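Here's the structure we're looking at; comments come further down.
Yeah, one chain of the complex is gone here, protein chain that is, but the others are all in their spots.
Take a look at chain A:
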Amino acid sequence: MSSTFETVAGIISETADIPREQITPESHAIEDLGIDSLAFLDIAFAIDKAFGIKLPLEQWTQEVNEGKAPAEEYFVLKNLVARIDALVAAKQA
């Protein structure tokens, strides 16, 4: 698994007090791990700091609420990790 996933899983485990072994790339942050919106903002802050990026949570939430994107696209961890990698790459470009 990627170092990005390992970092994100560690952040989720520590921030949301979820045993690390329960967190997999297939985990849905909300449906599988039970992370609520408040806890997810704490996780977003830790991710922002760790990777030097700004997760576009407002845009993602709007897209999900308007039916333009399924929640899985952003909140299944392997997809979240891919978006973090893309944001990091865009920042370095």
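Just so we're on the same page, a residue touches a chain if its C-beta (ideal position, glycine included) is under 8 Å from a C-beta of that chain, and two chains touch if they have at least 3 such contacts; residues count from 1.
The criterion applied here is as follows: contacts and distances are computed from a predicted model.
> Pick from "Phosphoribosylformylglycinamidine synthase subunit PurS", "Molybdopterin-dependent oxidoreductase", "Beta-hydroxyacyl-ACP dehydratase" or "Transmembrane protein" the UniProt protein name of the chain that isn't shown here.
The record names the chain that does not appear here as "Beta-hydroxyacyl-ACP dehydratase".
> Looking at the full complex, which residue from A:Ala16, A:Ile30 or A:Leu57 touches the chain that isn't shown here?
Hidden-chain contact among the options goes to A:Leu57.
> Kindly note down the residues of chain A that lie in touch with the hidden chain.
Touch set of chain A with respect to the missing chain: 38, 41-42, 44-45, 48-49, 54-59, 61.
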